[in-house]
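Below is one structure, written out as structure tokens; the observations come after it.
Shown here: the complex without one of its protein chains, the others still in place.
Naming follows writing order (A and B), and every chain is counted from residue 1.
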Amino acid sequence: MAQDSNNSEPKQIGLLVQFDDPDSLLVACDKVRKAGYTKTDAYTPFPLHGIDEALGIKPTKLPWIVLTLGIIGGTVGLLLQYTTNAEFYPFIISAKPRFSLPANIPVIFELTILHSAFAVFFGMLLLNKLPMFSNPLFRVPEFARATDDKFFLAIDVTDDKYKPNKTKEMFEGFVGQTGVIDVFEDPSPNELPVVIKYIGICLAVAAIIPPLILWSALNSTSGAPRINPIRDMDIQLRADTQTQSTEFQGRPSVFPDGRAMRPRIPGTVARGEWTDPVLLTGIVPETAEKNVIFLQDEEPAKENAEKPAEEPKAEDKPAADKPAEEKPADAKPMDEKPADAKPEEAKPEEGAAPTPPAEPEPNWVKFVPIEVTSETIKRGQNRFNIYCSVCHGYAGEGDGLVSRRAFELIDQATPGMAWLPPTNLHTDAVIQQPDGKIFHTITHGIRKMKGYGDQIPPEDRWAIVTYVRALQKTRTGTPDEIPAIKMKELELKGQ
Amino acid sequence: MATVNEVIDTTIDDPGNRTPLVIGGHDYGSITKLVCRINEDKTPIGWYISFAVAASVLGMFFALIGYLVYTGVGVWGNNTPVYWGFPIVNFVFWVGIGHAGTLISAILFIFRQNWRTSINRFAEAMTIFAVCCAGIFPAIHIGRVWVFYWLFPIPSLQLSMWPNFRSPLLWDVFAVSTYATVSVIFWYTGMIPDLATLRDRTDNPILRVVYSILSLGWTGSARAWSRYEKAYTLFAALAAPLVLSVHTIVSFDFAVSQIPGWHTTIFPPYFVAGAVFSGFGMVLTLMVPARQLYGLHDIVTMRHLENVCKILLVTGSMVGYAYAMEFFIAWYGGNLTEKFAFINRAFGPYWWAYFIMVSCNVISPQLFWFKKCRTTPWLMFVISIFVNIGMWFERFVITVTSLARDFLPSSWGMFHPTLVDYGMLIGSFGLFFTLFLLFVRFGPIVAMTEVKSVMPKPYKSPVHDEQHEAEPAVEPA
Partner (left out) sequence: MGGHHKPTITVTDDDSIRLGPGWQTVRYIGLYGGVSLLILATILGVISGKEYLYFSYLTSFIYFLSISLGAVFFVPIHHLSRAGWSVVVRRVAELLSQNVITMAVLFIPIFALVVTGDHTLFEWNNPALWSIDSPEYDQLVALKFPYLNPVFFAVRAFIYFGVWIAIARYFYLRSLDQDSNGDKQTTLTLQKWSSLAVVGFAFSATFASFDWLMSLDPHWFSTIFGVYFFAGCALSFFAFMTVMLFLLQKNGTMSHCVTREHYHDLGKYTFGFTLFWAYIAFSQYLLIWYANIPEETGWYLRRQSNGWAYVAIALVFGQFFIPFFGVMSRHVRRNKYVLSGWAVFILIMHYVDIYYIVMPQVAGGTAPPTFGLIDLCCIFGIGGLYISQLIWFATDKPLVPVKDPRLSESLALHNH
């Protein structure tokens, strides 16, 4: 509304009429519009319906701004995800394609809404020319109630139809008006005070400095040690593999010799960790040192006779000497012996290539050294189905899924590839094995079969042995081994 | 003006006559006074006491956050197999509460529920503060808070990599930050005219400057109102799907996985219904005492409270529907792990949490079938507290029971929250109430302009007859 400010006299720039109720205002607006005034406005404490028509206010173009920005937002969302995940930094995760539209919808949606909402907010402010802190109307004391309970109609003096007296007369003639007020121009100067101007410039310059520092830091290197205000996992008391624990930033190494852990003292058993060796190995020990032999000592009595098999590479690591033994529960040293899984069991099977000199068989336990109940067999069946059946098949015939798949692959893809099927547990060779030997095989594996000693607790391994025996019984059993009562039942079922 | 006792029972239905939304014979000026009085009068001593309590709890919260940041997330009980413990439970809980405000202002606006005007400001403020509380948990749970910006797609020289947009956790970042932003500007837009009212009334020069800046020079011009109203409608149209999307995406955090009990297609609408439910529960928890303390009975009438109770009943029943569907499909689907997950929820080691959840969420709102319960403030206050508790436990049950008992029995384990966990849960309430009390003290807690536009006409217009003529007739389409 304010035009030029060339004189010191406050200049009238508009005329204001006040009403106590909105209906009177609406009628007045209608009249003003019909009289041909265009530079009009009404001021009300709340939005009045019908005033757009009464004043002839055109529908706003805000929705179009919002629609445009919304579409831009959605496009940005799509492109952002495409470029970053499929172009700049392509990687596959959870088997999803690099550019997976369904997974991109949520972010597209959110960005559409975000852009639209900004369009609504800033568009509305922009169209309303807000913020505008200085307004001549604020100098009118009565106008303070325009945000409370009074209703105003204003006409700008620059309106073509404006005639000082006539317009005022018309205003005074409105039904329900409670006062006609002249509005004068704001006498304060339009220019910014110099101080504010300079402060603004200083602030603007100051605002550039941090980004500049950041920029230069990003593009330079420094030899100074990193500052660690928060530890950030940089400094840790630990020894990585293949390294020694050393002094670091004033912290001592874990042990003076650079180790992070002490070895176990040979020949000791930790309190509460002793278990009957028979249960752990399936071998009845022959010497007196029953309790010691199961430890993963660094310098063990290597020549202990009950070792079943000599590792082919027994020479390369002294610690790897005792595959037959089972470590108590979950003692750690076992993990250090990679040689365990493979060698083993120089039985006269055809698989083992560099046949070592035949060894005397250890003294296998003949029968399962735990109490066998139907629960045991059920447990064994359960474990067998989980761990063994994938290769040996549910019935133990060596036709598990792995084997079948292997043959399928040979048929279809790589004819000529060799595949040695898993052992059929119903062969005489297996049937005749003592229980302890089967247990040993489960524990340490044989040929291609890996050892399950570290996955299945000993009791469960014995349970599997009982189940394997039960499976074998299904082929070798004779009718007279069935108890009479059961036999009756079966006969009744007609089998 | 003193509070006029409820002369009309606003809860009685008279079809054909709509119950007035404001009672007590108010005119426009007295509405302004009634609302502004809260900001202008001397602050009651009760406010100072509540503020002191809330601020101390907030202090504890910040201290715990400091401890967490310095020490690491190990101070929480999150561990194998329950990697997601209290932080996500609290996050989802607060985000859920943060749904009521925007829902009231957007969806009830779209459905032309004019009664929303009395409570929307209040509820929106609550929303924003709840979202603040919610936002803190994911931010601090990443461990190294100072690299929080890695979540955003900012070209970074150090990383030379980008966030994974196929991850629901990243959708969450976008959804929650969009929601917070849009809620704030929606709330602020709604407040501009009321801030102008405060500006025009205050005598305190400092407050006057503050209110002047915040109200952006609003005059109440009809041309501005025209665009403002359009903007408000557009905001509502944008915020309505947004508010649905936020909890939908939060539910995706769980449901896109394959964990039994999490992967269920009903999760999106079920989470949204639950969020609305908890949000309205919190609205009631705050509104009943505030209405009493500040004497807002004329604006927030019994009818308003009754309506909120009805929404609680509806959304509580929707949540019940979702529970029922989950159970039915867990059986019908024939997936044994899924079936186990649900049996385990109800009868496993966390049965107590499950039964707290069901009794608070499904059973307690059923009391609102009775009109007596819908019109007794203390009773609805109690029920609303139950709803809050129940909804917290809902998130606890979903998060913890499924993780504690997933596919591999070998990796089962229990969740043991630490003192820091409990402290942070309580501390987040401190943040919430501190912000809320500040708002009550300094902001317009009722949308005066909107109330004025829907209240019964307080005047006899001298132009009544002429006005009638000027009325454009409704023409057939």
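The rule is simple: contacts are C-beta pairs under 8 Å (C-beta built on N, C-alpha and C of every residue); 3 or more make two chains touch, one makes a residue touch a chain.
Just so you know, these numbers come straight off a predicted model, no measurement behind them.
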| item | value |
| --- | --- |
| Residue, one of A:105, A:144 or A:430, that touches the chain absent here | A:105 |
| Touch criterion as defined above, residue of A:49, A:166 or A:259 at the omitted chain | A:49 |
| Touching residue (missing chain; options B:241, B:349 or B:458) | B:241 |
| Hidden partner chain, touching residue among B:42, B:112 or B:460 | B:112 |
| Positions on chain A contacted by the hidden chain, ascending | 48-50, 94-96, 102-103, 105 |
| For chain B, the residues touching the chain missing from this view | 13-18, 110-112, 114, 229, 241, 244, 248, 252, 255-258, 263-269, 317, 321-322, 325-326, 329, 332-335, 369, 453-454, 457, 468, 471, 473-477 |
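In this section, only the chains that are shown with their structure count from here on.
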| item | value |
| --- | --- |
| Whole-Å gap separating chain A and chain B, where each centre is the average of the chain's CA atoms | 27 |
| Contacting residues of chain A [partner chain B, same complex] | 20-24, 26-27, 29-30, 41-48, 51-55, 57, 59-60, 62-63, 66, 80-81, 84-85, 88-89, 91, 93-94, 96, 100, 103-104, 106-107, 109-111, 113-114, 116-118, 120-121, 123-125, 127-128, 130-135, 137-138, 143-149, 175-176, 218, 230, 232 |
| In the complex, chain B residues that touch chain A | 27-29, 32, 69-70, 144, 146, 153, 157, 160-168, 170-171, 174-175, 178, 181-182, 185-186, 189, 193, 196-197, 199-201, 212-213, 216-231, 234-235, 238-239, 241-242, 245, 249, 252, 448-450, 452-453, 459-464, 466-467, 470, 472 |
